[in-house]
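Removed: one protein chain of the complex. Kept in place: all other protein chains.
Chain lettering (A, B and C) follows the sequence in which the chains are written, and residue indices restart at 1 in each chain.
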Amino acid sequence: QDEALIFEMGGWDKSGVDFDLPSQDASDLGDLVRTAPIGLPGLSEPEAMRHFVRLSQKNHAIDLALYPLGSCTMKHNPRLNEKMARLAGFGDLHPMSPQSTTQGALELMDRLAHWLKTLTGMPAVALSPKAGAHGELCGLLAIKAAHEAKGQAHRRTVLVPTSAHGTNPATAAFVGYDVAEIAQTADGRVDLADLEAKLSPDVAAIMVTNPNTCGLFERDIIEIARLTHAAGAYFYCDGANFNAIVGKVRPGDLGVDAMHINLHKTFSTPHGGGGPGAGPVVLSEALAPYAPTPWVVSAGEGFKLVEEAEDEAADTFGRMVAFHGQMGMFVRAYAYMLSHGTDGLRQVAEDAVLNANYIKAKLSPVMSPAFPDGPCMHEALFDDSWLEGTGVTTLDFAKAMIDEGFHPMTMYFPLVVHGAMLIEPTETESKQELDRFCNALTLLAEAAKAGDVERFTGAPYLAPLRRLDETLAARKPRLTWRPEPTTVAPAPMAAE
Amino acid sequence: QDEALIFEMGGWDKSGVDFDLPSQDASDLGDLVRTAPIGLPGLSEPEAMRHFVRLSQKNHAIDLALYPLGSCTMKHNPRLNEKMARLAGFGDLHPMSPQSTTQGALELMDRLAHWLKTLTGMPAVALSPKAGAHGELCGLLAIKAAHEAKGQAHRRTVLVPTSAHGTNPATAAFVGYDVAEIAQTADGRVDLADLEAKLSPDVAAIMVTNPNTCGLFERDIIEIARLTHAAGAYFYCDGANFNAIVGKVRPGDLGVDAMHINLHKTFSTPHGGGGPGAGPVVLSEALAPYAPTPWVVSAGEGFKLVEEAEDEAADTFGRMVAFHGQMGMFVRAYAYMLSHGTDGLRQVAEDAVLNANYIKAKLSPVMSPAFPDGPCMHEALFDDSWLEGTGVTTLDFAKAMIDEGFHPMTMYFPLVVHGAMLIEPTETESKQELDRFCNALTLLAEAAKAGDVERFTGAPYLAPLRRLDETLAARKPRLTWRPEPTTVAPAPMAAE
Amino acid sequence: MRYLPLTPADRAEMLGVIGVATIDDLFVDVPAAARKADLFDLPLHAGEMEVERALAALAAKNRSAGAGPFFCGAGAYKHHVPATVDHIIQRSEFLTSYTPYQPEIAQGTLQVLFEFQTQVAALTGLDVANASMYDGSTACAEAVMMAQRVTRRKKAVLSGGLHPHYAAVTQTIAHAEGMEISRQAVAIDAEAAVLSAIDAETACVVVQTPNVFGVVTDVSKIAEAAHAAGALLIVVTTEAVSYGLLKSPGEMGADIAVGEGQSIGVGLNYGGPYVGLFAAREKFVRQMPGRLCGETVDADGARGFVLTLSTREQHIRREKATSNICTNSGLCALAFTIHMTLLGERGLRELAALNHSRARELRDALAAVPGVEILSPRFFNEFAIRVPGKAAEVVEALLADGVVAGVPFSRLDPKAGMDDVLLVAATETTTRGDIAAFAQALKGRTA
Partner (left out) sequence: MRYLPLTPADRAEMLGVIGVATIDDLFVDVPAAARKADLFDLPLHAGEMEVERALAALAAKNRSAGAGPFFCGAGAYKHHVPATVDHIIQRSEFLTSYTPYQPEIAQGTLQVLFEFQTQVAALTGLDVANASMYDGSTACAEAVMMAQRVTRRKKAVLSGGLHPHYAAVTQTIAHAEGMEISRQAVAIDAEAAVLSAIDAETACVVVQTPNVFGVVTDVSKIAEAAHAAGALLIVVTTEAVSYGLLKSPGEMGADIAVGEGQSIGVGLNYGGPYVGLFAAREKFVRQMPGRLCGETVDADGARGFVLTLSTREQHIRREKATSNICTNSGLCALAFTIHMTLLGERGLRELAALNHSRARELRDALAAVPGVEILSPRFFNEFAIRVPGKAAEVVEALLADGVVAGVPFSRLDPKAGMDDVLLVAATETTTRGDIAAFAQALKGRTA
C-alpha cells in the first residue's frame, strides 16, 4: 500500500505539539529573522503516528526473521539495553555538565574500557570514534602520529588485502595515504609472499581484517604481524568480525597495534536502519600515547575526563568528535557485556561459528562454498559457480529470498569471490530458524537449477515493492521532494 | 506466513531468563511440591521477541488505519499516557502500601473523580469498576441497594430498549432482575408510549444508552427521566457513547441516576486487544450512599481511602474488586484530560460528531442510512437495504473492507436495524483519512451493485488469513493446544 | 490541539458537505436546556511537557516498591518483569487493537490468547481456561456464580483463609443473585475447616492456597468431600508464581481454579489493571464466563483462531448469558503469556524456588527478632507474623527506617481481631540487604 510523503498530506498549517506561546514579542533580532516560509509540513499526533507506523511495516528487521547479511552481524538487540540507555542519568545527561555531576557516566566509560581492553588483551582504548570507519580513521591517525613522532613521516603507503572492506582503502586515502593491495591465496588468506614483497620502508601500516571477509581466520596472523613490525610498519586490524572470536582469542596476542570494535556488531547495539554505530579502538603500547582526546582517568575517589592536548595528553593526535563519543551506545554495550559475562561472550563466539558452519554444511550440497575445505568462522561464503548456466544471478537469487521471508545475504562481497554470497547467521539464531532458512534456500536452489527462472529474475513478488530501478535514481537524482507545479505552496506564516 | 505456536517450537528446556539459583534446598514443603511436568515451553529472548513481533503484524490497529467499529470508539492512544502510567510512582506502586506512601496516587484518583463529576454534572463517582459492563453492575447494585433501603425490594424488573448493548440485559439478569424490552420508534428513539405503559410499580430501573446505539441523541431524554422517577424507578444511562457529548452536555442535567464511563472510549485508554478497560460510575444524590468501597476522601492535609463498610460507608452495597480499581487506566485518562482541557474535550465531541456526519453525507449516495433525516451523533448507521438483490451481505461487504486496508465497521448491531452497519470514525481521524475511507467504500459499493459478487463473498483475499470457519470452532471446540500423539512429551524436571 | 487532526478549514468544508451552517446544528437533538454553551470550570488544554510535569509531580509523592526494602504482598507481588515484555505489549498492533471480532486481521491477538489459555490450563492442571478475567477477585466471584449454574444450588462455602477482598467481592455478587454465602471464621491454617460446612445444598467450596496468610494446603481431601456432596471445589491462588513450585489445583481435585496473574508480566500498578486466570474441567466449558478462543481453519484450510462459544456471551445471548462480562484483560494476558514464554517451565520453577528460598531466609531473620512470632507453618513466599502491638503501627514506625514492612492484616479485615498480625512477602527482588534491614529495624522498634 502506497504511503504518501509528509509533504503530500496537506499539513502546511498542522502541528502535533501544543505550546504555551511566549507573551513577549517574538524577537529583537530584526533583519536576522526568517520571514519566508520554510516549507515544513506538520501532522497532528494521530496522523504522524500512523504515517510512521505504516512506514515501519515496510521494513524487514532482525525481530522478524533471519537477517543474514555477512559482515554486518545482525543479531538480537535486547530491549533491556534500550531501557538502560534511557535512564534519566544517562539519556538526559548533558555532555558539558560539571564532571562532579557525571561520575556515574565516567565510571561506566571506565568499566567499558576495562572490558574492551581485557577482551582484546590491549593496553589502551580510544572510546570516542563514532562508528567502525571512524575507528579506522582513529587507528590510522594514531599510526600517522607515531610515524611522525619517530621521524618516519615519509611512510606514505598502506597495504590492504583485496578482500578488505571498502572503508579500509577509503580511510587510508582520506588521511592522505597511498593504498596498495595485497594478494590473496587460493584458500582465502593474505598471500604472505606478496605481503613480504610489498613491505617496503615506505609502508606505514597494513590493514587486515581478522577473521577476514571470507569468514576465515588468518592462520598466519602472527607471522603477518612479525613481518609488518620488522618492516617498521604498524598492524591495523579491522575488528568488524571480532564477534567470531570474542572471549576465545585476544587480538593483543596476535601482534595487533590498533583495532576498532563495532559495538553494534560484537556487542549488539541496534543498527537502527544504518546507524548510529560506535567504533572504539584498542591500541598497543606503541600507539597509546597518540590516542585522541578525550579519555577517562580515575582521579582519587572519582573519575575525570582528559580533554585537552596537554600534560598526559601532550602527544594526542587531537580530537575526533565534539564531546566524548557515543555514550548511548556505551550503555547498551556495557549492559550486553554484563548480561553475557566472560562465559557468555565466549559462548557467543562459539555459537556464531557453530551456526555459520552448520549453514555451510547444510547448503553445500546445493550451493558452492567458496572455500570448501576446513571450517569457516562466523560466516559462510559461497560463490555463484553453482548458478552457472541457470540464467539466475546472485542478485536474482538474493531477491528471491525476500519472497521466502528472509533478508538476502551480502552479495558480491568480498570482491575476490565471483558472485559472492556471504551468509552470517550470528549466535542469536535458533537451530529451528536455521533449518527453516536452509530448507528454504535448498528449495530455491533446486528451483533455480530446475529452470524456474522467472521466480528469480522477477523477484521479489511479495515485498512492499517490486525490484527498484537504481539506475534511474542515479541518472536523474531526485533527492528531495519538490512541489508539483500544481501544488499550493505554503503561505508565509503570520507573525505569532 | 504461518507462525507456529510456542508449544511447537521445541522449547521444553529453553528459557529466556537467567536466575541466580538459590543455594538452599528447593523446599521444605514435602508432598505439597509439584513433581509432574507442567507442560510449559520456553523460548530464548530472541526467539520470543520474534514470535510475538511476527504475531503482532497479523493484527489491524488504530495506528495503522481507520478502525470504524461503531460503539467501540477506536481513537488515537497517546503514548504520553503510556509513559506516565509507567512512572515508578504509579506502575511500581503496591495497592496495600501504607497510605502515607501513596498520597500522589490518591490525589490523582481524587482529581480524576473531580473531572468526571464536573464533566457529567453528577455529585458522586465510584472509580473501582473494571470495565463498562462492570460499571453497569455497579449501577444496578446501587439501584438495588437503594430500593432495598426504601423497602422497595419487590421491584424486580429492568426495562431495556431493544437497541441496547447486550451487556445491559445481561447485567440486569446477572443481579437477579427480570428484563423487559422497550420498543423503539421509527426514528430510532425510545418509544415513550411503550415506556409509559411498562413503567409499573414492579420496575426497578430503566437502562438507556444516550446517545443511543443508533448513533442518535434521545430527544425525549428529560421526559424519559421524569416518567421513570415518577414511577419510582431509577434511570441508568449506558455511557458508552459519552464521547459524543463530553464537554457539551452533562448527563446530570438530563435526570440520570447512574452512568458508567468507559475510560477507554471517551478518555482514550488503549483497548489492548480487548482490555483492560475501566468503568467508573457517576451517581446521583439518591444513589451515592450505596456506592461501592473503596473511595478516596481528603483528610486534612492529605487523602485517605475509605475501605470498610462502616461510618461514612455504612450504606455501601459492598466491594466490587480487590484493591481500588484500574489505577493504570486512571493515570492514562487523567493525562488525556489534562492534555485536552475543558476546551479540548468539547472539541473532541464536536469533531467526533462532525466526522460521523461527514461520513454519513459522503456515503448516503451509495448506501442507505438507517435514519436519513436529521444529524447523527458520533456514529453513522446504515442498513442493508441498498444491498438488496446484489447477492452481497453486510458480512461480505465488511470483509471486503479488509482488502482495502480498513477494519470493518460494527455489523448487525444494533439489532433493530436490518443488516446494520455502524460506522464510528472518532475525532482523531483527519479529513484526508475520511476521504480515503469514503472513496474506498464508494468504489466497493459500486462494485457490489455492479455484480462483482466474488470480490465480496470470497473476501478477504489480502489478509493474513482467508475467512475463518467459526462454525467448526464452536461445534468442536479446541481451546487449548494438545500434543499430537507423535509429539515427545516434556520430560519431568530434574530437581534443581 | 495535538490529538485533533481537523483544521478550521477542514471543519468548514465538512460542514458544507453535510449541509449545515454550524457545528451546533448537529447537536440539534439535545434539549436546549441541556446544551452547555460555556466551558466547564476545569483547566484548558495543556502541552505535553506541562502534562508530564503534573503527572511526574504526583508520581513523586508515592514511594514505589523498588525504592527500598519492601515486603508487601497480600494478593499483589513485586516481581521483576523483563524489558521485552513491556516492549512488546506497547507495539501498536497489540496496544491499539480492539477485541478480535474480525479474526482475519486479528490473528496476532487470537493466537496469543490461545497460547495464554493453554498456559493457564497447564499451570492450573485443568482442561480449559478462558481468555482472562478482570482480576483474581472478580474471577473468584464468577467461579461461584458458575458453580451455581452447574449445580443449580444456592450455597457457597468460603474458607477463612480466602483473601478478605475476594470474599467481599464474592459476597457482593452473591447477595444480588440471592445466593447464600457461608464464610468460615478467619484463621491462619484452616482451609480444611470448610469440611464441616459442606452439605447437600452446597454448590461450591472455595479454598485458597497459598492462602491469604501464605499457608500452603493440600486440598485433595476437601475435593473428595465436596465431590461426595455433589459440590464443586474452587481453588483460588493469588500468587501465580507459586504454580511453579506447588501441586496444581487440578492435581488436587479442583473443578475450577481461579487466580490472580499479576505476578507474571503485569506489575503492581497500585492494584490494577491485573489479569484474572480462570480454568475448569472440560465438561463445564459451556457454563464458563468470559471469552474463549478456539482453533479452526480458514477458507483455504489454513489453521487460524477465533473467538468461540459466544452463545454463552452477552452480545449474543443478552439476558441469558453466563455472565455480563464483555471486556477481558487482553493486554495483561499478553504480558502474562510473553513473560511465561520467556520463563518457560525451567525458568518458572527456578523463579518459584528463588521466591521460596528468599522467603525462608526472611522467616529465619524475623524469627530471630525478640517478640516476633512466625504464624504460618508452611508457606511459599509470604507468611504471617505476630508483632508486639498493632501491626499497622509497626509498619508506620518502620517507614521511618526506610522499610515497608508488609501488610497489616487489619487493613484487609479490621474486624478479624488480628491487629497484631502482619503479612510479609519476599520475592526474587528481595535482597539479603533488604532482609537484614527489615530485621534490624524491627528489632529496634520492638525492643
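Keep this in mind: contacts are C-beta pairs under 8 Å (C-beta built on N, C-alpha and C of every residue); 3 or more make two chains touch, one makes a residue touch a chain.
What you see is a predicted model; the values in this text were computed from it and never measured.
Though it is not drawn, the left-out chain touches A, B, C in the full complex.
Touching the missing chain, out of A:Lys144, A:Lys198, A:Arg436 or A:Arg455, is residue A:Lys144.
As for the chain not pictured, it touches chain B at residues 13-20, 43-47, 49, 53, 78-80, 82-83.
Summarising the interface, chain C meets the missing chain with residues 2, 48-49, 52, 80, 82-83, 87, 90-92, 342, 428-429.
Keep in mind that, in the parts below, only the chains that are shown with their structure count from here on.
Separating the CA-averaged centres of chain A and chain C is a span of 46 Å. For the pair chain B and chain C, the distance between C-alpha centroids works out to 19 Å.
Counting only residues that touch two or more partner chains, chain B has 45, 49, 53, 57, 61, 63-64, 76, 78-79, 339, 428-430, 433.
Under the contact definition stated at the top, the residues of chain C that touch 2 or more other chains are 1-5, 45-46, 48, 50, 82, 84, 86, 92.
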